[in-house]
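For this view, one protein chain was removed and the others were kept in their places.
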C-alpha cells in the first residue's frame, strides 16, 4: 500500500545533505513550509542552494536559513529582507535574480522535462546581458556575474533562453494532503508550491490537514500525488487561517 | 459589468472567418465542444486549420467538419477516423502529426507567451527529421513534408525545438461556467480543453451548466475567465453524464 | 529633504488626480495588474459601471479591497503581501499560470510606477544601482501585458526630468511603455515615438516641454 505519511520531520529530512539544491514554495510567509524549513535548520544543513521566490520579511522560514548562514546561493525574484543584502554584498551568499514569471516557468519546466524555453521577460536588461553581480568578494568587488542569456528573435522580438530547474529536493506546503501525496492548496497560499513540488527530484510536503484517500475529489486535487514523495503534518505553531472575506459585488 | 454569456452559437461564431486556425478541446468525444462545432459547420466555414488531439471515431464533432470538407490542415496526435486518411492520402487535407505531449505543451506555450521550447519527445524520429508527409498531391505523391525540427543536446541527450501554437480562435467545452468565463471541467473531459482555451486569441466555451459568479469557489476554478471570451450553453443534445464509479480500494 | 532644489510648483494633478485620470481610461472587462505607489490609488477611482478584474501576480484574479481589521487571512495576500479580500467570482491560480496569463498577452493593462521612461518607451523601474536589487514580476508584466501604463511624477524630487532620451537606470523592458500618466501630462507611445496627448488642467504645453528631456510629438487635438 502506498503510504507517504511521515511523522517526524527530522527523520524525514535527514537524507537531505548539505550542499543540496532545494526548491521551496511560498510567497512571503503565505504558503511557506516553515515546519520543514525549521527541521532543516535543526538538522544543521549548510551550503544550500535555495530556489524560492522571496526570502520574506523576518527571520522565520527562509529568513532563519539565512540568519544561520545556511544558504550558499539564492535563486529568487524578490529577496526583500535587508539582512539578505548585507550578506550578499559582503560576499557570503550568491544571488541569482530571476524575473518572477521566469522563475515560476523554470521550476515547472524542470519538473515537466522541458530543459529550456524562450521568453521575452528580461530581454535587453541586465538580468540577461551578463552584467548582474551573482556574488561579491570579501573586498566588495564583483566576483562573478550571472551568465549572459542566449538571445533569439521570434516574431521580430528579442527573447532569451531560460533553463528548466531540477532541484535535488523540494519543500512545499499545502492545506490538505492524502496518503498518496495528492495535495490541495488554499487561496493565494498555492503560489509557487505546485511548481516547486514539480521541480524537486524528491519532494516533501507539509500539510495543515491530513485527509483520507478519496476525501479530495478527483477534480479537486491541485497537484497529483505523483509529484510528492513524503507528507508531514504542519506544526501546530504554523498560523491557522480564519475564513477569508469575499466582498460581494466589489470590483476593486 | 462583465457578462460573457451568449445565447446563439450562430451569432457568436459568425466572426470566425473561413481560413482560420482553430484550437479545439476534447479527447475523442469526451469534452469535445459539439455545439460549437455544429454551429461552425452550419455557418459553412471552410479551409480551416484545426488543432485538436484526435478526430474521433464518427462523423460528429471534428468528424463532421471533415465529412463536410471544411478542414485544410489538421494538427493532431491521433486522427483515428479511417475516412480522414482517405482524404489525407488523396491530397485533400494536410496532416501535421505531433506527439500528444508536445501538442499539449505547444498549446499551453502559445497561450503562455513562450514562443518555443525544447523537448526530448520525438527526437530521432521521422516526426522530427523532415520526412513525414504533411500532404500528398492528387496523384498520390508526397507534396510536402513536415519541417525538420531544430536539434540540440541538453544533458547529453538530443532534444528538438517545438513552437508555441497561438490559434486565431479556440472552441472548448466545460462542465460549468460563470459570466466572467471562469470554467470548471469534469473528470477526464478536462483533457485538452484548458490548453486549447489558452492557445486561442479569442476563445468560445460551451458549458453544460451556467452558474452564478461565486458559485465556483476561487480554488475550484480550473481555468480563470481571463482566457475565455464568450460562454454558451451546450446543446441539450449533448450527452449528459451519469455519476461515475469509484471502485473502493481497487488498485488497477 | 531637497527643498532647496525642489521644482517650482506649476499646478498639475495630485497623486490621486493622476490615479483618477488613468482610471478614467480603464474599460469595462479589463484585466489589470497594479504596481505599488500611485497605481494602488487607482481602485477607488474606477468609474461606476466599469467592472475591472484586478490581478495579483501571486495568483489572484479578482482582488477586492484590503482585508478589514481582524479578518486578515494569511492565505490570502496581494503581491505586496498585504492581506486582501476577493470579489465574488474570483479565481486563484498557481504562479506559473499567473504568469502564463501575463506573458501570453491576456492582461489588458499593467500600471506601473516608473523611475524613467525613454523617448521610445523603454522603462526603468526595478533597480537603483547601489541599492538592494529585487525584480519581482515587473519584467514579465512589461513584456507580456497588452498595454503598459507608467504613472509617475513628471520630474524627480530634485526637479530632474524622468522622461528622458535614454534611461540611465537599468531597464525593466525595451520599448514596452504604451502610455505615461504624470501630474502634468498624458503621453502615448505611438510607433516607438512619444506623443503628448493631454496637458493636465491649467498646465501649459511650454511647462511640459521644459520639464521633459525626451523629444516628443504634440497631438493635443
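Just a few scattered comments:
Chains here go by letter, A, B and C, matching the order in which they are written, and residues are numbered from 1 within each.
Heads up, the rule we're going with is that a residue touches a chain if its C-beta (ideal position, glycine included) is under 8 Å from a C-beta of that chain, and two chains touch if they have at least 3 such contacts.
As the structure is a prediction and not an experimental result, all values here were calculated from the model.
Judged over the whole assembly, touch between the missing chain and the shown ones holds for A, B. Within the full complex, the residue among B:5, B:59 or B:132 touching the omitted chain is B:132.
The chain that is not drawn here is touched, among residues B:27, B:169, B:204 or B:227, by B:27. Contact between subunit A and the unshown chain involves residues 1-2, 108, 110-114, 178-180, 182, 198, 213-214, 216, 218-219, 221, 224-227.
Mapped onto subunit B, contacts with the missing chain fall at residues 27-31, 53-54, 57, 77-80, 82, 85, 95, 97-102, 104-105, 107-108, 119-127, 132, 158, 175, 185-195, 222, 239, 241-252.
Definition applied: only the chains that are shown with their structure count from here on.
Number of steps on the shortest path from subunit A to subunit C, with steps defined by chain touch: 1. This structure's chain pair with the greatest number of C-beta contacts is A-C. Chain-level centrality, scored on Cα centres against the all-protein Cα centre, points to A.
Seen from the C-alpha centroid of subunit A, the farthest chain centroid is that of B. The distance from the centre of subunit A to the centre of subunit C, with each centre set as the mean of the Cα atoms, comes to 28 Å.
One inter-chain figure worth recording: subunit B and subunit C are separated by 36 Å, centre to centre, where each centre is the mean of the chain's CA atoms. Shared interface positions of subunit B, defined as residues touching 2 or more other chains, are 112-114, 214, 218-219. Subunit C has residues 51, 60, 86, 88, 90, 92-93, 99-100, 102-103, 143-144 in contact with two or more other chains.
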